[in-house]
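Below is a structure I'd like to ask you about.
Note that this complex is displayed minus one protein chain, with the remaining chains in position.
Which chain is which? They are A and B, in the order written, and residues in each are numbered from 1.
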Amino acid sequence: MSLELVVQQALNGISFGALLFILAAGLSLIFGMMDVVNLAHGAFYMLGAYVALQVVQITGQFWIAIVVAPVVLAAVGFVIEPLLLRRLRGRHLDQVLLTIGVGFVIVDLIGLYWGREVRTLPFPPGFDRSIDIGGSAYPTYRLFVIAFAVLLAGTLYWIHRRTAMGALIRAGVDDAQMLSALGVDTDRLFAITFAVGAGLAGLAGVVAAPAFGIQPGMDVDALIFSLIVVVVGGLGTLNGAAAGAALVGPAETFGKVLFPQFALALIFAIMAVILLGRPSGLFGRIRIGR
Amino acid sequence: MAPLASIGFYLALLTFPDWSGAIEGSRYMTTILRDMTVFAIYALSLDLLVGRAGMPSLGHAAFYGSGAYAAAIASQRLATSELTVTLAAAIAVSAALALVIGLLCVRATGIFFLMLTLAFAQMVFAVAFQWTDVTGGSNGFAGIARPTFGGLETSAPEALYRLVVIVFGLVSLLIWWISRSHYGRALVGVRENERRMRALGYHTRRLKLSAFVLAGALAGVAGALSAWSFRFVSPNDAGIGRSVEAFVMVLIGGAGTLLGPIVGAGVVLYIDRVLSSAIPFSQAVLGVVFVAFVLAARQGIVGSLRAALVRVRR
Partner (left out) sequence: MEPSERPERRPKITRRGFLVAGSAAALVAACAPAAAPSPSPTTAAATKAAATAAATTAVSTPGPTLKLGMLLPFTKVYAELGASQKRAAELYLKQAGGKLANRSVQFIFEDEANDPQVGLQKTQKFIEQDQADLMMGIIATPIAYAIRNAVDSAKFIYIGTNAGGNAMTRDTTDCKPTCKSKYVFRTSFSAWQVSQPLGEWLSRTPATKEFFLCFSNYAFGTESAAAFVEGLAKNGGKETGRVAPPLFNSDFVPFVTQIKAQSTKNVYSFFSGTDAIGYIRAWNQLGMPAAGYKMFGAGFLTEQDVLKEVKDQANGAITSLFWSVELDNPENKAFRDLYQKEYNLLPDVFAVQMWDGMKALDEALKKTGGNTKDKDALIAALEGVSFKSPRGDFSFDKATHNVIHDIYIREVKTAGGQTVNTIVDKFGKVTDPGK
């Protein structure tokens, strides 16, 4: 591999990682705060992409879709949490089955409503071409994804560190029970958390759609990748999601071009190695043992 | 237990091909019952981990798939259809694989255990998909000979059905015996409070590893039976879909019970493979069933029926 090629593939890996961060942040938040592994996360992501498709078909505007889809998904999350998840607090296997079930329903309804053909979302105007980087063309949309993810990360950090909501979230990740004892309305907090997590999945769906397409099966891929990122990085922390995404994106990209025969399992092998060395992920503070 | 009813039910199942002749479509019923029974063994094996020892494995298809491939490849390479050889190969390969994966995984718990088992299963899937010379790769492995036992043939559907049901009976007995044994109770102890078990002097990691290997071996048996039933193995049989199926069967039926995984296997296979013909959105129905069971039937179908019966009796 020439240096130029290494740089290009590194950019490809970083932009893929950037997308993974957007995708995994929501899953990580829900896990850290609510102690729920939301296996419907991939379905939320998929729904986000289809909502975006619908919005673009109606308005012709990607920039409207990138706002509307997360809001729709947040609303879905806001309904699902109190309706279905609330009564399952602490019952992990039931949460697994329930979120798998919710995912099945969403994905099947998407198929019924939007059909099961492969779809694409056009690149937003101005982001459908390449610019020159180090003597070779690089797609602008992927640079946009990187910039967007960095901006999102910054915003999330700011919320996390500087706002009252962030303080509640930090406290909740540390000890949700204590928070409840202190008189915080955890029911409401959890509903909001779940809504934000679902909204972030929807956002990832919109951002991914122009680059990766919209098709049946995208939910499973997204779910597995986001689980890997969250587990590798360490559960429930923003740092963890960022570190996981920064590692998994480039590893996946280089891995599959350098060792295509192992492409199917490479990322799993990396995850296994990391977990064997650090059983609670790179930034994991707590070992979730039950 | 109500041994008589169980034995009666089992005998009815075993002799189904003999007495069902008058029912229209009984031949296909026999086929579906056979497949349900294979899946029941598979679900029972996973329940050892999920239900008894509290180890939520999302990679159980690794052992189902490796058992299926091992039986198929042994039969081809050794040019034999002798049950003792091919079944031994299936058990040996899946148990050995479970030992290796188990050694690496049993330290982890909860979601980490779940993801580690998924990761290793995905590696097994990749090997099945890529190692074309041995496994047939993405094309799958066709033309698997049905086993012979001594002079007995199982190429006829009824004979194979009986073999499957007999193995199912033996596995059920084993699980039932484990559930009542000191060993089985120790596993439940590990699930409930691993630290206390350790304090009591149990080598908990070794206990968990033994359960993992046993569950892997039994899944390998189920895999071998499926290889003979379908006379075909594909990478799908080691894939994540197959792992999720087992997981869901255990949870729907009721984890930690003998009957639960069996009923779960029947229900899931029915909705996913039989009902799917009749309606265009069977996945959504399956999803709704999951949600309904989680909300209405806390301990799965069997657990809830039990609880209801206790209430009725009072």
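In this section, contacts are C-beta pairs under 8 Å (C-beta built on N, C-alpha and C of every residue); 3 or more make two chains touch, one makes a residue touch a chain.
Note that the structure is predicted; figures quoted are calculated from it, not measured.
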Statement: Check: shown chains touched by the absent chain are A, B
- line: The one residue from B:A43, B:L160, B:V263 or B:V294 touching the chain left out of view is B:V263
Query: What residues on subunit A make contact with the chain left out of this view?
result: 1-2, 4-5, 8-9, 12-13, 16, 108, 111, 115-120, 128-130, 136-139, 141-142, 211-213, 215-218, 221, 253, 256-257, 260-261, 263-264
- prompt: In the complete complex, which positions of subunit B touch the hidden chain?
  reply: 1-2, 5-6, 8-9, 12-13, 23-29, 31-33, 35-36, 129, 132, 136-143, 226, 230-232, 234, 236-237, 241, 259, 262-263, 266-267, 269-270, 273-274, 276-280, 282-283, 292, 296-297, 302, 304-313
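By our rule, only the chains that are shown with their structure count from here on.
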Message: I'd like the Å distance between the centres of subunit A and subunit B, where a centre is the mean of that chain's Cα atoms.
response: 32
Task: Name, in rising order, each residue of subunit A that touches subunit B in their complex.
output: 31, 37, 84, 87-88, 91-94, 96-98, 100-109, 111-112, 220, 224, 227-228, 231, 235, 261-262, 264-265, 268-269, 271-272, 275-276, 279-281, 287-290
Query: Where on subunit B does subunit A make contact in their complex?
result: 50, 54, 56, 104, 107-112, 114-116, 118-120, 122-123, 125-127, 129-130, 194, 240, 244, 247-248, 251-252, 255, 280-284, 286-291, 293-295, 298
